[in-house]
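I have a structure I would like to understand better, so I am pasting it below and will then ask my questions one at a time.
Here the complex is missing one protein chain, while the rest keep their positions.
Read from first to last, the chains carry the letters A, B and C; within each, the first residue is number 1.
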Amino acid sequence: MLKIAKNRLNELFAAIAEKQTLYIPVDREDGAAEYRKWENGCEMSGALNTVRSAKDFFFPQTENLVDFKMEGKNIEVIDIRKESEDFVIFGVKACDARSFTILDKVFLVDPVDSYYKTRRDHGTVVTMACTRPSETCFCGVFGIDATAPEGDAACFSDGENIFFKANTEKGQAFIDSISSMLEEGDTAKLDEVQAKTKSILEKLPLANLSTDSFGGARLKEHFNSDKWGELSEACLGCGTCTFVCPTCQCYDIKDFNTGHGIKRFRCWDSCMYSDFTKMAHGNPRLTQLERFRQRFMHKLVYFPANNEGEFGCVGCGRCLSKCPISMNIVKVMKALEVK
Amino acid sequence: MQRIGVFVCHCGTNIAATVDVKAVAEALGHEPGVVISQDYQYMCSESGQNLVKDAIKEHNLTGIVICSCSPRMHENTFRKAAASVGLNPYLVEIANIREQCSWIHKEIATATEKAIILGKAAVAKVHLNAPLTAGESPVVKRALVIGGGIAGIQTALDIAEAGFDVDIVEKEPTIGGKMAQIDKTFPTLDCAACILTPKMVECSQNEKIHIHSFSEVSDVKGFVGNFTVTIKKKARFVDETKCTGCGLCTEKCPMKKVPNEFNMGLDNRTAIYIPFAQAVPKVATIDPNHCMMLKTGKCGVCSKVCSVGAIDYKQQDQFIEEKYGAIVVATGFNPIKLDKYDEFAYNQCADVVTSLELERLMNAAGPNGGTLLRPSDKTHPHKIVFVQCVGSRCDDSKGKPYCSKICCMYTAKHAMLIREKYPDTEVYVFYIDVRTPGKNFDEFYRRAVEQYNVHYIKGMVGKVTPKSDGKIDVQASDLLSNEQLHIDADLVVLAAAIEPDKTARPLATMLTTQMDTNDFFTEAHPKLRPVESATAGIFLSGACQGPKDIPETVAQGSAAAAKAIGLLCKNSITCNPCVAHSDELMCNGCSSCEKVCPYGAITYIDKEFRMPDRTTAIRRVASVNPAVCQGCGACTVACPSGAMDLNGFSNSQIMAEVDAICK
Amino acid sequence: MQEAMIKRAKELLADGTVNRVIGWKKGEFFYDITPAVFETAEEIDADFVFDDFTSANVSKYLVKESKKEGKILAFLKPCDTYSFNQLIKEHRVVRENVYIIGVPGGPKLDIEKIKAKGITGVLGVKNENFTLKIDTLYGEETMPFYEAICGKCADCKSKKHVIYDELIGEDGDVLDSNRFDMVEKLENMTAQERFEFWREQLSKCIRCNACRNVCPACTCEKCVFDNPNSGVENKAASDSFEENMFHIIRAFHVAGRCTDCGECSRVCPQNIPLHLLNRKFIKDINALYGEYQAGADTTSRAPLNTYDTEDCEPSIVHERGVE
Partner (left out) sequence: MQVNNNFEPVIVAFCCNWCSYAGADLSGTNRLNYPTNVKIIRVPCSCRVNPMFILRAFQKGADGVIICGCHPGDCHYTSGNYFTRRRITLLYSMLDFLGIERNRTRLEWVSAAEGAKFAATMQQFTEDVRKLGPNRRLEDLRCRKQ
């Protein structure tokens, strides 16, 4: 397998960044990690994952769709779409990599979301296999192998070297573009690390969480469950879970008056918000219970119903650690489990 | 869809000389919603107004913008013009391109540019203007006067004279107030009782005047034209309707050692008492703190001797509720307590008295029957020292920062009366300076000095020390001769500062009127609205507003009456429609707005709502009384949820102006 | 402590004093507690927890809970009692419907502080002489207890319960905390440094509204930022201005009402020190208008709802500190 010594990673980043924009996870002063544009001196974070997921690269929190120029009584429509530049996201974890597959099922089916597609086309996802999963990880529940991440190209670390493997043509092209810096390497130590990681994955507290009780067929049973009241009781109705979630894909479209024109933009929305999908007639989900139920029904029932059984969750554990009141999909799944 | 008309005035050359009015009209004509944009020489002229009116009719305009002089000048003119052709007057906006543009700028290009921006802001605002209708609220034709001193009496008499019912609430058993305690008045030296008591009698006999004596205001609700007041009639244990005021009970009452408040505690009264001979109403009152029957259940003498059976030991406090259109506050003043003035030995020596005590000592109905005797040994004082400004014009916390205003004159009066009646008495007056602004006041003071040889000494008394021989050593400095003086006085009279009555502050809270730090009521405007409080329908009479002598008090009493009558004459009040209103669905009932409202226009109501989650809930929400709100907008910023907004100056209107100016 | 609370809660349920209990419920792990309402002794026995991680302030839930049928027992920590008092003052809770048991406050632990040390896969924590022994998937780790405590506990202003019906444990005192140190440090920076500090912090904001929704002072029926008619509604910060706007206005709206309970910073998924904005207002109010602690009582006037004719002018901002 092709590899590069870990201590040469910065050289590699410099080489990538010469050709296209490179994003890597870096540590912030508060101890959390976030994706930043690589610049000389940036160190890749050793953290398990970033607070915000990698979906931002393809589906940013706010995005301009179209401008209207206004002069007096005249309105002119301006298409602001520009050909996007190529970019690389490096160090995406297996869970986030899977989230792109889920987002694709929403944005790339007819009618195709051209804003999303442009970004997808121009972005190369280079993933990094996990070595130190956390107690909040449960990607395995959704059939994700944290030691063999998807993405255009995948990387694996044995502690001293980073190994590369292409998963797609785009990934192969990426590896080819840096091949001059790579060398063939022995994977014996890597296999050891992988085996160790796998044994940890099996021991994770949430490893035995089951999806058997969920899926499209369970709609009525779960929708009418009397558990929702208790589960949603403490929900603050904030959007933390939604906004840190790599698979949440709801958005709202709004206009902003700049004084000399209108910018029509879309921004993330959260089904936890009281005015989510508010229409002229009013609001379809009036209580926090209904809104709370919507989020989990969507991930565990409606999404698989429409997408060949694929769940709308990748088990990244972000909502587990970030919900202000520690209510999350795992607690919901356990409460609704059909015995 | 809005149909807005823009009318740009040349104001002759006032605007047109520095602003290209045609360019302004042209530019504003392109603004969204504008269907007609014209300029004219004098928009405020008859023909200019007709131009506007015709355009409103012809283009069926939904709003108009006049680019002209200041709205303070002609806003009303154009509002009336709009109203005359059926456009709501509040759909008119003025862009001030004269005072705030053409008159201050010289360059045509920049001035024109600014005028266009000001016009655009007005257009942006008028887009959001809502038609407003001035509301009306009915006026209850009855007035309440709080306080039955000379101020309250005068106000009540004047209001009654105009034909309106008026109630006086007096906390003491009789009306009359401080003036009833005064012996003679300056500068005429006529007898206070002789001029006051006929007015008291007039009050009791006027069928329009209703006196609630021994009563207090316990609650005030409502607003201008429509106050609801709860009056607490304190139990006096005597049936007012039966008591004839014969006084037999007061003669027979065995409890005779109660300090007599009316005579400043210089003599005693009985437990059942009538404060003084000319009291109105002339009804006895039992002092429950001293009545043996009420305290121990043993006595009952008054009940036995009362031939009409007026005594009722079981009487309870009674609360009555009445509606009023106007309220006049006439709570008056009191001399301050002199406990803190050890240097004047007021608490140690019976012969150191306040000026009001001296009034009683000299009064024919006083403890000594009008003969001036020392309280301690009932001898004639031969050397009397008056000390001015005791607690007035004080910069420490013991006294008051203000001048009590009346002391200079009454001291001159006292000095003169004493020298007149007892020519062998030497009288000294220590003063900071003598203030005599008033008709015949300075002449009066000069008479005291020149004709009556009162010794006026500029300087302050440092210490007053009672001596073992009964004399009082007054140590003072004469600032003019720069000498230290010691006077062996027989009597020392302290001109204590006056302060508002203690009941005033809780009353102000009930009335939502404002007070200054000294607890004097604050007038709506110190020069132009001196007898009105800032709260509509509440008027101020007498010393509750500031220190005053009797003529000033009477003048203000009448002025307050005139203001109250002006209000009561109306059947209803037209309200300013630019008032705050609360979006009840947004209001969370936190009470912030209520706390910042200077008018008490905001109250809270519990109201049933259909909630977004399909439940019904009783919620506490703010409710603005449009008749009371004056439209300042303080509440709109205090409200965190944005539930409170202001008609005519709404959040969205102001933000639209901001946007138009900044773009 | 937990046993005593459970015992008392069951007694009060049994004798009918209350029909519900609000407290904290065990989670999946040892740290992920959720505020919860318990209706039966069985529920309490099964799930009620009060330990080093029960830092959530439950007073805001009482806005809704106190309007329901019957009386609810609430366990309030000292900081929570300030929030509750402030809610009483603003007529947001029905006092008569809440039976308050004051329970001791922190210091509570913050799992994020442990994880920020790079400790992952945590399975359990033990406090041994102020050293945390942390059991993880990767073996045992240790860290000093005080490095893991909640930010809000580190700056604790008071251990005194300002309102309660009964207490379990001792009542404490108002503390002379140095909670304004960081505000002061910022004040002493140059404007440029302050600007950069706040840009870095506020640019992290994802407008999840957790700070607002957890805040016991933010109990508006509808926030201006959610209300399309307010003119300032926005769902996401589309520009750095909107990041500033939201946090300035939010801090302003709670100025004089914020009890400094610290929940905003505790729940921020991006670790923005939002409490510093509120504390800046508190510090200014104390310095300019006299010491004021929101929630210390239920009757005093909030500093922004009153005034003194001798108040300082805004030019004071120019006259002090660093430009």
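In the analysis below, a contact is a pair of C-beta atoms (placed from the backbone, for glycine too) under 8 Å apart; a residue touches a chain by one contact, two chains touch by 3 or more.
Only a predicted model underlies this, so the values are computations on that prediction, with no experimental measurement involved.
Though it is not drawn, the left-out chain touches A, B, C in the full complex. When you scan C:F53, C:Y164 or C:F281 for touch with the missing chain, the hit is C:F281. Remark: the omitted chain is touched by one listed residue; of B:P288, B:G470, B:P598 or B:P612 this is B:P598.
Set against the missing chain, the residues B:N88, B:Q278, B:N334 or B:Q514 yield one that touches it, B:Q514. Interface note: of C:V37, C:V58, C:C79 or C:L304, the residue touching the hidden chain in the full complex is C:L304.
By the touch definition given at the top, chain B reaches the unshown chain through residues 70-72, 96, 98-101, 103-107, 110-111, 113-114, 117-118, 121, 514, 522, 524, 534, 578, 596, 598, 630-634, 636-638, 646, 649, 651, 654-655, 657-659, 661-663.
The chain not displayed touches chain C at residues 183, 186-187, 191-198, 224, 231-232, 238-242, 244-245, 248-249, 251-252, 255, 277, 280-281, 284-285, 288-289, 303-304, 307-309, 311-318, 321, 323.
Chain A meets the missing chain through residues 256, 258-260, 263.
By definition in this document, only the chains that are shown with their structure count from here on.
When chain centres are taken as C-alpha averages, the shortest distance to the whole-protein C-alpha average belongs to C. Spacing of chain A relative to chain B, judged by their CA centroids, is 68 angstrom. Centroids of chain B and chain C (each the mean of its C-alpha atoms) stand 45 Å apart. If you average the CA atoms of chain A and of chain C, the two centres end up 30 Å from each other. Across the assembly, chain A contributes 274 as residues in contact with two or more other chains. Among the residues of chain C, those in touch with two or more other chains are 222.
Contact residues of chain C toward chain A in the complex are 27-29, 31-37, 56, 61, 111-112, 115-118, 120-123, 137-138, 204, 206-210, 212-214, 222, 226, 234-238, 266-267, 269-271. Against chain B, the residues of chain C that register as touching in their complex are 67, 90-92, 219-224, 227, 229-231, 253-254, 301-302, 304-306, 309.
On chain B, the positions that touch chain A within their shared complex are 30-32, 612-614, 659, 662-663.
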